[in-house]
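What follows is one structure encoded as structure tokens, with my remarks underneath.
A protein chain is absent from this complex, but the other protein chains hold their places.
Showing chain A:
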Amino acid sequence: MIRFILLQNRQGKTRLAKYYVPLEDSEKHKVEYEVHRLVVNRDPKYTNFVEFRTHKVIYRRYAGLFFSLCVDITDNELAYLECIHLFVEILDHFFSNVCELDLVFNFHKVYLILDEFILAGELQETSKKAIIERMGELEKLE
């Protein structure tokens, strides 16, 4: 199960933070700080997995952005790595060539996309097309 998803830039600014387990605000800030510290200086050749407390962080860097998923120790790391990539592809599709600023100004949309992709810490939909179509339907309702 995914515990939380973080999207941070190299400076450690959080661009998206979604928690599927309850945490105090102060605890969340600590987690964000620690995860950033863990991933930011790792050599690109290293594994994309770091142990974090009793869990594991699967992260992937796209340009200046780090996508980090915190998952259970027994979860399939490679699958989540692929999952990050799928999420990025969806964002890329939705914003057509996504960049950090898109995510900053449309953070609420990013959350909505995420809610169509992952729910309760589990994968909800694996088809890029289905999610983009669904977003289109929802946009029409606004």
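The definition used in the following text is that contacts are C-beta pairs under 8 Å (C-beta built on N, C-alpha and C of every residue); 3 or more make two chains touch, one makes a residue touch a chain; residues count from 1.
Definition applied: contacts and distances are computed from a predicted model.
One chain of this complex is left out of the view, and of "Protein rogdi homolog", "Cytochrome c oxidase subunit 9, mitochondrial", "AP-1 complex subunit gamma" or "FYVE-type domain-containing protein", the protein name its UniProt record gives is "AP-1 complex subunit gamma". Within the entire complex, the positions of chain A that touch the omitted partner chain are 13-20, 22-23, 25, 29, 32, 42-43, 45-51, 76-79, 81-83, 85-86, 104-109, 111-112, 115, 119-120, 122-130, 134, 137-138, 141-142.
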